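A single protein chain has been omitted; all remaining protein chains appear in their positions.
Moving on, here comes chain A:
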Amino acid sequence: MTAVRGVGQFYPVASPLHALDPRAKVVATALLVVGLFFVDSAAGFVVAGSATALLVGASRVPLRAFLGLLRPVAFIVALTFFFQVFFLREGPTLFGWGFVEVHEGGLEMGLLLAARLLILVTTAGLLTATTAPVALADGIEDLLSPLKRLRFPAHEVAMMMTIALRFIPTLGEEAQKISRAQAARGADFTSGGLLARARALVPILVPLTIGAFRRADELAEAMESRGYRGGHGRVRYRELRFRARDALALLLTILVVLAAVLL
């Protein structure tokens, strides 16, 4: 039984990354993502990039899962890259070709921005691919819980995440069912301009939205009837344990980020 796995979904294999505490992984990811914005040298990107590549290898998640993740951002990466290459005119000219000029500064900036985006997406993908949805929600709830004192609804946010993750596949299936039904009645989603295609989606989105409201209603009733009353007095089924290896992982992350930023 191999369910179809969407892009950026949990990939249930056994790996050292899967075994880490989700809180450690969320913090490490945040550190890497924030750190990346302060990396501004080629050497720094080599460090960050090779660290990410090592993690991808260690995750035992097949490469194609990451490629699938990168495909939609490839366009943005390419756009950013060419924009910098052709329009940033700093440093010595590498070559000129009529009004097209490529400067060293532009090429460098293009490469750095492209690298930053690629590493960013891969890092985020690593987190979701190696962390079960429930664990991810539990981890985020724990990390946000200090904010509870400021009345931040940490438990509710985590519960919303869990429910969203539970219902995304269900709604996806429903969308497919509706669009097949519409196609059988002659709807055409594949031809025409952007506007025509967007208009063809309306007959799918309307029933889907109405269906989602009905589902939400029934789900709320089911949750209430099962004794749900928010996070208060609740005991979570899964226990998160912060072990030595999680501390080690965080320490390594901090070192890598520092090295990449300072280089």
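Heads up, the rule we're going with is that a residue touches a chain if its C-beta (ideal position, glycine included) is under 8 Å from a C-beta of that chain, and two chains touch if they have at least 3 such contacts; residues count from 1.
Please note the rule applied: contacts and distances are computed from a predicted model.
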Which of "ATPase component of general energizing module of ECF transporters", "DMSO reductase anchor subunit", "Amino acid/amide ABC transporter membrane protein 2, HAAT family" or "Tryptophan synthase beta chain" matches, in UniProt, the chain that is not displayed: "ATPase component of general energizing module of ECF transporters"
Absent-chain contact - pick from A:Pro12, A:Gly57, A:Pro146 or A:Gly192: A:Pro12
Contact set of chain A toward the excluded chain (per top definition): 1, 3, 12, 132-134, 162-163, 165-166, 169-170, 173, 214-215, 218-219, 221-229, 233-239
